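Here the complex is missing one protein chain, while the rest keep their positions.
A, B, C, D and E are the chain letters, set down in written order, and residue numbers restart from 1 in every chain.
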């Protein structure tokens, strides 16, 4: 056991844990003030519920039967059975960091991924329905997909790669968001009232926390304090930076104004796109991937218009499209000189094998998450209900669901 | 000197330092807006005053005469005398991290512990009185108790354990809060006016920062980047998670609403309760301790009603009761397979020895902190005064004490 | 490659990256609400633009021709050419952390330094002019000066030292701020309207983030997880603490009130002053340097009055004066027992050689930054314009430049 | 001239504004207020303690109009603000002695 | 009908509200305002510079009542808002031509 590697994964776990509060505020600043606390609640509650469910079942489903090339990790490690400070269940795979640490690190991914959905569904989810949704989703969608790609399942065996979660996190959550939107429909007043962000400073604060935490997300995924982690860290700074410039450039070309929210959104788009590539590509490609992600995710904003979907805070444009773009870009820019476990991508002379595998993986995760989530959401909607009634929407979720008000000045 | 261990304690120190701003906002969101800055001030000022006092005297009182089984560390290291980058005063005890690092890490505990009291006394402390209170308290209460339990004093020698501060931090501060409340009495209007939190988003932000920092607090207390730190980190995520669920469950059973503040409070209760246990118990017990802490601390809210104490932000219910519960739970769930330095607890077949020691330690710290703090607070109150006058309370501390206003929109 | 050292520099990089959002809020809370987003934008945009420019040219200008004792690093590493996960361009200098990591760590310094200027110029910069300003400044001022002191250029060869950026960061940015002020003049209404901080809680939050991140800034500059880093970390806690006390003491002596902003400003003044000294001085001197910095920077507030400069958020008093004081104090307190690479300072019996070198370095950086920045700013002002028109200032930059509003309650 | 003041539910602000525009109103002044009335306040929960919040967020419109237009505008507000549930709010009409447009110094109905 | 407007100190809001309820008031509208008056503003400190803040936070109550009730309600406000120190605030009474309850369309004193 190398203490430097352990130190790095310990702090990376803390960093990724901190991302969920960051996400809460990133989203929370954009909703109307009457729904601010409800947005925070959904995200913080994910930390409570999903950590527990991960220990009970999720971790086992994702990382049981490690490297089996299959679909499902089983229940061998349910309740963290046989996971102790001395156990070596994952040692070969993780390079020797303690088992509880590896599963804790992965837990933080399992927390934030379902929470990403809340951006799409803002301002209208019933709390009980939401709780069931993310709980079931963790076990039925997230954990299996994590097994496929992170746990040595069929995607890994096929030869597709996902450094820190382009497939497992962003496409997965993005497709799920799309599915839930198809079930619950638009916010009351959508398209008629402006619904301006109630306080962008919170969103900017969230962006700062997310970027900070994303260093742990991507560079921590090296599971070691080595040069690959160093490259992943570098990429996680410069790709978002370039993406911010890309997004702002389109803003400037399209209208007169560059916006604070544009800077934040562009940066996040870059973080998303570089996630699958972080420890697999070099510096130049990172800049290119980031810059293009800023432009592409901006342009993807039109999807919700076209599809008449009320994706309130643009989970589709940023996470789904950004995740797809990054996962496919890996097939182009993967660099075996950066990380010997990956073959070179198309642009580095490695041929199209990796690219094809990446596309297959993207399609599979997208399709599975979309269909499975649609079924789950529909079932919840038809039983306990997934959407609040009109009056609750009018009054605001904070007061109606949580008996609280975000700002009390009188 | 192992660079991985040093790296981990370096960053853990930064994490714990960051907790005090987190605490400032956790508390600050709950007070009325006219007292928001005063709450921030009290917490930030603790960082200034107590860091200096720690160097001058506190560290020596706590960690002088290391392992003497006694009551007081003396003044050998006052002003960090003989503490250099090459000194090895604590090497045997700390496993070899540099002396200045060990004392810096401990400094961050010495800062946040007195600051915890400000939650109970919100909205009515005179600033000068407060400054004297925490300064004296650091030297007369905190540092000795730290010696007893962390510095190899009588509590450690007796055989009681405290991984990261159930006794030293939470019971200590909780009992002190109780004592100060007995001296200063209730806020003007308490029980008549609602005094709703003025802006819960700050509280949620503080919760996120606290949780993040608590990883350093607990897992950093291993003083090494090893498997015990890994288990402590895991426990510091899952116990708060389970505690959040426990707290929200009671909320749901009692009323109709689960609240954002409930989620935050439950999580913090779990952090408190797992603190003494973090590197001593396994995964399952952590979930149980957390879940019960959420329920118990919620139920402990009635204490302030029963005792007619205006514990404004519930330091007693969360820190005192949570700390007692966690410290006693250690006597039940301690697991020598997790950490060989501790004997097994009652439920793991280790008999009741540890449990008894834990109870003795709890009682001793509680009694000492209560009595000593009462005397200190009373003396301050009778001399320079510890509580503001009515007019200041009406106008608000921000304007009256600090000549500032939190929000200026006009 | 030592994994502990790498882990420490990885997380330190993340910490310093997080400082720029911290700075955004530190400043943002002090401006009027109509300019809050513009302030955030300037800082976040620095993360986007400067990260990219650093990769393209800045890093090469700063760290090319390493140790040449010269003025300019050249373009050998432009676009991170020849910087790979296996390259060892800087290994001898950095003690073996991977090249991409060293340049990423330094990148975060290159981002925050230009951003420091925004405090002086608050509420009146044109966005396009600002973008050009910081871009050009990075390449023409920051990167060369970084070469002189950090990259083994003439300042290093002369024998002056700068642990983490007293010269390169604070004097540099402070002198630049002064130069830009000379070009753009005062805010409309300056001296007539009060222009109170619109929401100090953001400023306090920023202070907390800055302090947290500064641990990475200073202790990370050891480029290793060793005892020097430990001392630097300790100093980065206690010097700001003592500085807070110093600042508040003067406040108390001068007026009736100690203020929250005073606590925050004092702490930041201490962080600035200890930056050049962090890994070079012992514990006692740190307390002294910090305490004096709090007093001196407070007194330096009069400079802007005397010079009739509208240094909106006191970049001159805090960064320029604090940086000068710290850099000169190093000539007095440098301690070869703390760090063998530095000779003892005047007060430690090392004679005045170091002190003289420090003064020469201070003067050189100040003069160069002042003149070069003045030319750049003047050129921008005369071409695309650096300052908004009166109407924009009246309406506020948020709406006029970014088509956004910070707070939307209706 | 008359001043029409209307206190309405916040989520009706857009409708009321559009109705006023539709009724030919050229200007109005709006502010956030808190209302107390037949509409019971709601319960909030603070760490286990329930307390009643008497005040409900409302939005106040103030519109100065020519006497002849009062009825039409009142009707427009009623129509657009009405949900039929308690708490829809009030409209009151008061007399204005004089009105001045700051920019031009115009007086009376010319200043509307 | 009359409209009674009262500007009071913020920490008296609860007392005034209860006093109004006690005096039989069925509804009121409240807002945050800033007052300037004999009560000197306070000094604030910004990095060593002291400046005077002229405006003091106040809360404004607006209550529409039947003419007969004006005196009783004014008295209730005076009693509950008075601290005896400068800055306790003002009450003013104006005439209301018409009042409409949006929900029902009721007019005049029926709408109160």
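The definition used in the following text is that a residue touches a chain if its C-beta (ideal position, glycine included) is under 8 Å from a C-beta of that chain, and two chains touch if they have at least 3 such contacts.
Since the model is a prediction, treat every value here as computed from it, not as a measurement.
Which of A:2, A:123, A:251 or A:335 touches the hidden chain is settled by the complete complex: it is A:251.
Of the residues in chain A, those that touch the hidden partner chain are 194, 196-197, 251, 254-255, 257, 259, 261-262, 265, 298, 301-302, 314. The chain not shown here touches chain E at positions 2, 6-8, 31-38, 54-55, 58, 60, 74, 77-78, 81-95.
Touching residues on chain C toward the chain that is not drawn are 34, 189, 192-193, 394-395, 399, 402-405, 410.
Just so it is clear, only the chains that are shown with their structure count from here on.
As a whole-number value, the distance joining the C-alpha centres of chain A and chain E reads 51 Å. Here the spacing of chain B and chain C, counted between their Cα centres, is 33 Å.
Residues of chain D found to touch two or more other chains are 10, 32, 34, 44-45, 50, 53, 55. Residue numbers of chain A whose C-beta contacts span two or more other chains: 2-5, 7-8, 11, 205, 209, 225, 402-405, 407, 409-410.
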